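Omission of a single protein chain aside, the complex is shown with its protein chains in their original locations.
Letters A, B and C name the chains as they come in the text, with residue numbers starting at 1 for each one.
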Amino acid sequence: MSLPAEFHEIAERVNNWGRWGADDETGTLNLITDAVVREAAATVRSGLRVPLALPLGPDGVQSGLVPGRINPVHTMVQINQELFGPGTVATSDDMAVLSLQTATHWDALSHVSHSGRLYNGRPADTITPHEGARFGGIDKVAHVVSRGVLLDVARAHNTDRLPGGHAVTPEDLEAAEELAGVRVRAGDIVLVRTGQMRVLLAGDRNAYAHPSPGLSVRTPEWFRARDVAAVANDTLTFEIFPPEIDDLWLGVHALDLVEMGMLQGQNWNLEELSTVCAQERRYAFLLSATPEPFTGATGAPVAPVAVL
Amino acid sequence: MSLPAEFHEIAERVNNWGRWGADDETGTLNLITDAVVREAAATVRSGLRVPLALPLGPDGVQSGLVPGRINPVHTMVQINQELFGPGTVATSDDMAVLSLQTATHWDALSHVSHSGRLYNGRPADTITPHEGARFGGIDKVAHVVSRGVLLDVARAHNTDRLPGGHAVTPEDLEAAEELAGVRVRAGDIVLVRTGQMRVLLAGDRNAYAHPSPGLSVRTPEWFRARDVAAVANDTLTFEIFPPEIDDLWLGVHALDLVEMGMLQGQNWNLEELSTVCAQERRYAFLLSATPEPFTGATGAPVAPVAVL
Amino acid sequence: MSLPAEFHEIAERVNNWGRWGADDETGTLNLITDAVVREAAATVRSGLRVPLALPLGPDGVQSGLVPGRINPVHTMVQINQELFGPGTVATSDDMAVLSLQTATHWDALSHVSHSGRLYNGRPADTITPHEGARFGGIDKVAHVVSRGVLLDVARAHNTDRLPGGHAVTPEDLEAAEELAGVRVRAGDIVLVRTGQMRVLLAGDRNAYAHPSPGLSVRTPEWFRARDVAAVANDTLTFEIFPPEIDDLWLGVHALDLVEMGMLQGQNWNLEELSTVCAQERRYAFLLSATPEPFTGATGAPVAPVAVL
Partner (left out) sequence: MSLPAEFHEIAERVNNWGRWGADDETGTLNLITDAVVREAAATVRSGLRVPLALPLGPDGVQSGLVPGRINPVHTMVQINQELFGPGTVATSDDMAVLSLQTATHWDALSHVSHSGRLYNGRPADTITPHEGARFGGIDKVAHVVSRGVLLDVARAHNTDRLPGGHAVTPEDLEAAEELAGVRVRAGDIVLVRTGQMRVLLAGDRNAYAHPSPGLSVRTPEWFRARDVAAVANDTLTFEIFPPEIDDLWLGVHALDLVEMGMLQGQNWNLEELSTVCAQERRYAFLLSATPEPFTGATGAPVAPVAVL
């Protein structure tokens, strides 16, 4: 089995290898310039902050569908321990075990490979159990702060939630752009709302996982045309799942991460943000979403906040 | 053994129990109003972003000094796994085990108790192995975005690093305020630089741990007078260690977390920020520092970013 | 709510507190004398070895029913790593995260308390997050080798598996003893087969968990009369679940572990052993079942082997 011709055609059009130098490990994040950040800060008007992360707890996203991914396990290693003797100040300490892609997270560029290659043409076997991802790890991402734009595709469709079989197309993105009254531009981080998160919040992990609406394999070209810095959405799989093209599993992942070098975010809770943006009639904001810098990791949890 | 009289006198002066209602779990974070955030966003001029987190890797802060705390262990659960058959798109997944206070982190209000009480007078035994901290857990902190102010005490002392025995006093904070040309005000997050981080960055975990400069037991009153929202610094112990008063171990922790209800941050890398602030001659900035929302946790990793 | 009168009456009859001294932490394991072990070794005739442990893997017993218990997560930290340079000998290393009661295990005496007390009257609060069980931890069990006797209750009932609502009574044990042609005596380790394990091996974790046949609250007196050293069976809950007496949850646990100080084993796979014993017409054997000595643990995995 190999990837279909259609994949390779799109890949050629969106490819960014070498664009920021042969040694670049952060891809489209290079598009977030100081000027972009200045303008992002200037979008703040009300000072409202909207958190976008799911809780990191035992009742998380993972249902066993993705092999090896577990919900976070949290345990106490000390509880009110009077380390310096009875009657002294007492401390509590915790430990956690978690899959780094378990809940609200960024995929690092190294999270996906195809045909033996990572972003920028690096060999996939630079990932080892011993050191993790030596190239394109999440630790290479120093900070993620930019203008965020909510493309509320569900709302543009006058629905709470797109149906499971809905592939979000460039036309959908433009309809949401029109609703937002904002044109997506270079360096923006785009948050695409499908409403699928409502299924998880209602307590059904399995139905949340799939069938899931998600990005169409046609969207990478749109993101490339606009020179978006990163894209996140409110689904487990990011792209429509099962896929729209037979035998092209995870095609969007491969185009975004490997070909374009564009960070992808998954399991972002965009419900409150959707309400606030609709109320304030503003869909652009300062977005702060720096991942935890796990050394050599191919993804990491993030606690994103939109500041309006 | 019990806490010395001096502790109880200060405690009475800084106590915030009931100030934001009997059920409040976030303490001085209530001081970060929308107006404070609007003003914080308005401090952004250059668009420069400075990350403040240490890497989450095996060569971390922990040396075995704090019982039960381990450096993060990162492993790969999948490497370039072609989940949908040979020749398909391949994914890599990771897992991590970590103490939640292992590296750059916020202490939750529940991290410390004394005399059987947590912040707002809640019983310390509301923390259980089963559920963690039911009151004052880090998951109650939805977002931490405010104006940050760097109080560069080391630079105000014309040194790279304060000596191990140096207790940072209110006078030190005011000298640094003068250097900064900024007056700390309600809702600010104060970052206190001692330079101790240079010891860790030079590779000596043990010397970093102690003896360590750190905040004096006299500082909580200063933070209370200014109504600071949170304080972080560049040491393992936050407060001077060993302590300045015999038999008062972790006194600053107890005053800040239990009495005032003020978040504390530790192991923040303020070295690059110190350089940038000095170059730009600006010590106030937008600070984004939302902790990972581990359910029931008494602390959590954070990847803070200063936006100048 | 408190424990019913019936519980306290049985408790009084089976109680072993003080029997082996006020400081004893191993209870009925004291009954395994050198003489018992010599006789156990003398039961070996064919040299056949039958393993009784379930695999420690992701497809394990845990279904989410018991809060906080996870199936083992196994990851590779090194794969064929040539630590001393290219072309040298390569090594692979693994890490695992597991609940200590996840699969085939022994409960330590400290696993259960009631009315604030552990075995031998020790206070339950001697278990702390910091040190685990300071009294009655599994690390106090140096070795578990004795004569094992299979009481194949399912076979004695001419069935593959007792129904979910079947409480195994002393009469059932004696019927199985008759089938075995062996009289259970002091120091023996009794393995009680219900056949419930067949449900798990057929792939249904939830049906395995409950409703489950298991030991009746009447059995502790029988075990006490015979002075059994330990008892294990092939269910998740050990005792019948839901319980036979309203409002007496985990009553057998409390009687066996707290009152008698008798180790309990769960999730033991007795299917192959049942077949071999029936074929050889011998139900007594040398049993080697020493738990992994986790410091301060209230239970531990064990890989038991019957030698016939």
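Assume a contact is a pair of C-beta atoms (placed from the backbone, for glycine too) under 8 Å apart; a residue touches a chain by one contact, two chains touch by 3 or more.
Being a predicted model, the structure only gives us computed values, none of them experimental.
Peer 1: Could you tell which one of B:Met76, B:Ala124, B:Leu215 or B:Ala303 touches the chain left off the display?
Peer 2: B:Met76
Peer 1: Write down which of C:Ile10, C:Leu31, C:Leu100 or C:Val168 is the residue touching the left-out chain.
Peer 2: In the full complex, the listed residue that touches the missing chain is C:Leu100.
Peer 1: In the complete assembly, which of C:Ile10, C:Ala133, C:Leu215 or C:Leu236 touches the absent chain?
Peer 2: In the complete complex, the chain left out is touched by residue C:Ala133.
Peer 1: Who touches the missing chain here, C:Ser92, C:Thr159, C:Asn206 or C:Gln279?
Peer 2: C:Ser92
Peer 1: Based on the whole complex, identify which of C:Pro51, C:Gly121, C:Gly165 or C:Gly181 touches the chain you can't see.
Peer 2: Answering carefully, the residue with contact to the hidden chain is C:Pro51.
Peer 1: For chain C, enumerate the residues touching the unshown chain of the complex.
Peer 2: 1-3, 33-38, 41-42, 44-51, 53-58, 66-70, 72, 74-80, 83-101, 110-114, 124-125, 127-129, 132-133, 139, 142-143, 145, 247, 249-251, 253-254, 286, 288, 290-299, 301-305, 307
Peer 1: Against the chain that's been left off, what residues of chain A make contact? List them.
Peer 2: Against the missing chain, chain A presents residues 67-68, 73, 75-77, 95, 97, 129-130.
Peer 1: Just the residue numbers, please: which parts of chain B touch the chain that's not shown?
Peer 2: Residues of chain B in contact with the hidden chain: 58, 67-68, 70, 73, 75-79, 81, 97, 128-130.
In this section, only the chains that are shown with their structure count from here on.
Peer 1: Find out how few touching-chain steps suffice to connect chain A with chain C.
Peer 2: Steps on the shortest route: 1.
Peer 1: Quick check: how many Å separate the C-alpha centres of chain A and chain B?
Peer 2: So the centroids are 27 Å from each other.
Peer 1: Residue numbers in chain A touching 2 or more other chains?
Peer 2: 58, 67-68, 70, 75-79, 97, 128-129
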